[in-house]
Each structure stands twice: as structure tokens, then as C-alpha cells.
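Please read the structure below before turning to the comments.
With one protein chain removed, the remaining protein chains of the complex are shown where they sit.
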Amino acid sequence: MNGTSSAALEDLLAKQEIYEVVCRYARGIDRLDMDLVRSCYHPDAIDHHTGFSGGVEEFLTWAEGALRQMSGTMHTLCNHLVELHGDVAVAETYAHTTHWTREPTKPSHNAVTGTRYIDRFEKRNGEWRIAERWATRSWIRTEQDGMQITDDPSNGPVGRRDAQDPLHAALG
Amino acid sequence: MNGTSSAALEDLLAKQEIYEVVCRYARGIDRLDMDLVRSCYHPDAIDHHTGFSGGVEEFLTWAEGALRQMSGTMHTLCNHLVELHGDVAVAETYAHTTHWTREPTKPSHNAVTGTRYIDRFEKRNGEWRIAERWATRSWIRTEQDGMQITDDPSNGPVGRRDAQDPLHAALG
Partner (left out) sequence: MNGTSSAALEDLLAKQEIYEVVCRYARGIDRLDMDLVRSCYHPDAIDHHTGFSGGVEEFLTWAEGALRQMSGTMHTLCNHLVELHGDVAVAETYAHTTHWTREPTKPSHNAVTGTRYIDRFEKRNGEWRIAERWATRSWIRTEQDGMQITDDPSNGPVGRRDAQDPLHAALG
């Protein structure tokens, strides 16, 4: 393997690692596993969301409070484009984030947002994590009527936030 | 290439193969190419869907019957996270599955679901395929009014389930 191939493989590996961090963030949020969310950030990371801006520990507290007001969420991640600059990277990830709640107390608890996660990643001690995130929102669409929660397991596998989600069975 | 790089490349290749299987599944379902769907599973695979649980051949019969009741489907795949354990892997793939029908006989024939494919993959004879799938649904949103089917080719390329889909022209 020559130097060019070796560098190209390193870049591919970095991009794959960064993609997986972004996916683990969504998994942690959607399964209500805040330790998994925490593991996506450096300890001194900053997060900017609609309605929040601050350090990662404060973000986790704020996010968990908001998540517990809803029945469930699905943070769907799409276009993912990374620019690498040594041990720093900028990643843009398109997201449609769906929120549902059986008895919503505000419209955003039954809604989809159009969001782009714009992240500055840093590699420290061999590990890529988010150093600063701008969760950049363009629109929100409320779902007053058409959306039904499917959480009855008698008819097929259904998503959960606890150990009974099919993911845990498959991973276990 | 040292051993570390070689193992890292092997893992990347496995993840890419698994991703392509999941995408071929969606292509097969959406183009009504049941042989392509079949090729994504091992012959003794088990599939759990809303309304179905059983072996792959029974699944194919059931799925084709359901698909033929609709005008078209679009199985949009997003977050894709794989854990490799030798010749076994667990893949989670987020999906928004859209169904449309000109004269629907039930609400789910004009609807979008929020689904996560949770798959146990196995590599046998050098090939990664699904051994067991849990199509895990969280919600369904019916589209009574706003959705229009665009299948008139006079104004631009339109999706089809037969050999006239633009994909086949491009691949051919």
C-alpha cells in the first residue's frame, strides 16, 4: 500500500467514524440513552439548539427534560458531508426530526422539523467527537391529525425507549 | 499495508456490503422486483413486520400481495449503524416508508410510516445477507389530501415499477 492509498484509507476511516458518532447521537436521543448522547461530545463541547445554547452537560439536562415531555422521537439523518482538516472536521448532516406525544401540551410535541446539524468535530486521543454543534432549523411542520403512534406489540415489532426495543434484543 | 489498516479496510468493506444489501431490499420492494428482495436474505431467514412474522419465502408472498394493492411505494433509508462481530452483524437502519394508491381501500395505502429496520446479518460463503429482521414501526401518518401521484411522463421522468423506470434505462 503506497502513501496515497494509505492516506485515502485514513480519510475514509475518519469519515466513517464521524458518521457513526452522528448516528449514535440520534440513537441515544431516540432511545433516551443520555450516556450514549454524552459519548458523542468532548466534555467541553458547546451545543446550539432552538431554545438552548451552552455546554454539553447543560444540554443533556435540557434535552432529556424536553424528551421526557414527549412519547417518542425519530431523528432521521440524511445527507452527510464532511471536510477534514487534520484533527478538525466540519460535518453537515441533514435531518428530519419527528416528535410525537399522545397528549401534546404544545404543537412542537407532534411535529417534524427540517434541521441541519452543522458540527465542528475534533479528534483528541484518537477519537472523533463533536466540539461544537449548530442544530440549524429551517422549518417545522405540525402533525395535528394524520399521525398515529404505533406502540401495540401484538401486531409486529414496535419502537420503545426501554430495554424492550428490538434493537437491544438484537444487540444483546 | 499493516495489519491494523488491513483489518480496518475489511470492516469498511463489510459495512459497505451490508449497506448495499439494505438498499437493494428497498429497490426490490419499490420496483416490485421480488427476486432482488429475495437475494437480500439467507434462505432460512426470518422476517418480522407489522402484520407478518415468518420465513422469507412466506414473507415474499405476503409482501408482494400487499404491494400489488398499492400504486407505488418509496422505502427511504436513512441512519445506518452497523456493529460487526466476526461473521455476524447487527444493523439498524431508519426508514420513512411512503405508500400511495390512486383509489385506496384502507388508510395505510396512502401513508408514511416511521420504521427502523433492525437486522441480524450473517456472512455465509463470503456473502452478507439478512438472517433475521425486525421492521420496527413507531408511527404511521395518513395522507388523505395533500399527496398527488406524479406518473405522467410528458412533463419529466417519473417512477415506475416496470422496465420503463429510468433506472433500468440507465443501468441497461
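All chains are identified by letter, namely A and B, in their written order; residue positions are counted from 1 within each chain.
Throughout what follows, a residue touches a chain if its C-beta (ideal position, glycine included) is under 8 Å from a C-beta of that chain, and two chains touch if they have at least 3 such contacts.
From a predicted model like this one, the values you see are computed outputs, not experimental measurements.
Peer 1: In the complete complex, the non-displayed chain touches which residues of chain A?
Peer 2: Touch set of chain A with respect to the missing chain: 1, 5, 8-9, 12, 15, 48-53, 78-81, 83, 90, 92, 94, 96, 113-114, 116, 118-120, 132, 134-144.
Peer 1: Which chain B residues would touch the chain omitted from the figure, given the whole complex?
Peer 2: That gives, for chain B, the contact residues 1, 5-6, 9, 12-13, 16, 20, 23-24, 26-27, 72, 74-78, 96, 98, 100, 143, 146-151, 155-159, 165-167, 169-171.
Basically, only the chains that are shown with their structure count from here on.
Peer 1: When the C-alpha atoms of chain A and chain B are each averaged to a single point, how far apart are the two points in Å?
Peer 2: Taking the average C-alpha coordinate of chain A and of chain B, the gap between them is 22 Å.
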